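Omission of a single protein chain aside, the complex is shown with its protein chains in their original locations.
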């Protein structure tokens, strides 16, 4: 019996329309592959969209790693994990995921997650990252940072990476 | 759409034969009721038995909240959440569960979990607790502490409690 | 160069007059011995009293390990450590202290701290503990639990214990 791959989708709570669309597609594609989706669990932005995308697929499993007990949980999260760790819960997200996919990195929360994933030597796929993010994390995370041009490509990369790892 | 109840089963990594048998029965009964099982995720004692019991039921979901990245995960855990919090992960277990069932409390880890659950005003069902534990936590946790004589009774109590809560 | 002993004083935020008096005396005695005081840092009950007692002594150092950024910090705390861990900060308190002194254990927060200290194999001195607490933790923490009848005796015990450890 082998465990299903666990894929984190991270990104801002206040996200652009494009990021929300990508996140929804990521969530659905992850679920279609039979993988488990992990997010920060909040009912906003990238987190909400990814979970809703995953729940379009029957039998999907969505895990939300919440910062605090009193924050609204996305209804599309099957299992809310209430950490009460504030932003330190970001470390729990990336440590629990086999692969982390970042849907844009233009907010400090997502930046901290990418940095913590690299610190833990975990692979990260960047989608929609700006030049300065690619520059900064590309150099720092040599061998761990992968850049995708679309949600589809991000999932194909995750597929390749997870073959290597399992 | 309503979320499934999340029930934690807690207890020692080195448990007696009786506790292991109870934990297995608890895990199975929790899964049979369509609830999600949360444990400390280790491949030992009460945690291992509860997860194995749950996985006897098709479609069950088992979540393990692990203290560290390098600790052996019970193979019957579907989703390992790697907290890297050491024993502080005990707080994540009880905060994430709607109801916590303790399979004996004769070790400090389980005692800390019961105390943290009470601090968070969460209901706890004690199974196989000794006199001094019943005395100590019974007084401290008035209205939150429930005492069961068997795994079956613990699950029936959880059923009653979860009706009140959802 | 050897480091000063670090002594935690723990107890309820809403404490009895007797506990507050003991905590104040403990704080002062710890500071008089040149030790560093660690508490949960809140501006209430045992925490407040212990810190105020310590600050009666010139050159004393008081560290407060706070649960959240928005909780009022006791003004007698020299160094507030803001954990944003909620009750999981209890583990940080007992891990950071060489010895923990509990000023009564009749609330779940203090009970969780004593349990977490035992789990980490750290010595705990109980002051003003009721029969059921002595019974429960006495059995569980054999060799680690010490019982004092007064603040003075607790400090003398801490002195003996710290000689053994340093």
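The letters A, B and C name the chains in turn, as written, and every chain counts its residues from 1.
The working rule: contacts are C-beta pairs under 8 Å (C-beta built on N, C-alpha and C of every residue); 3 or more make two chains touch, one makes a residue touch a chain.
Bear in mind that the values here come from a model prediction, so they are computed numbers and not experimental data.
Among C:44, C:82, C:134 or C:147, only C:82 touches the chain left out of the display. Of the candidate positions C:95, C:144 or C:157, contact with the hidden chain is made by C:95. The chain not shown here is touched by just one of A:7, A:85 or A:148, and that residue is A:85. Contact with the chain that does not appear here is found for just one residue of B:25, B:52, B:87 or B:113, B:87.
Residues of subunit B in contact with the chain left out of this view: 68, 84-88.
Taking the whole complex into account, subunit C touches the unshown chain at residues 1, 3-4, 6, 36, 61, 63, 65, 69, 75, 77-85, 91-92, 95-96, 120.
Within subunit A, the residues in touch with the undisplayed chain are 85-88, 90-92, 106-109, 111-112, 115-116, 118-120, 132-133, 135-137, 139-141.
Everything that follows uses one rule, which is that only the chains that are shown with their structure count from here on.
Of all the chains shown, the one with its CA centroid nearest the global CA centroid is B. The centroid of the Cα atoms in subunit A and the matching centroid in subunit B are 28 Å apart. Shown for subunit B are the residues in touch with two or more other chains, namely 85, 91-92, 120.
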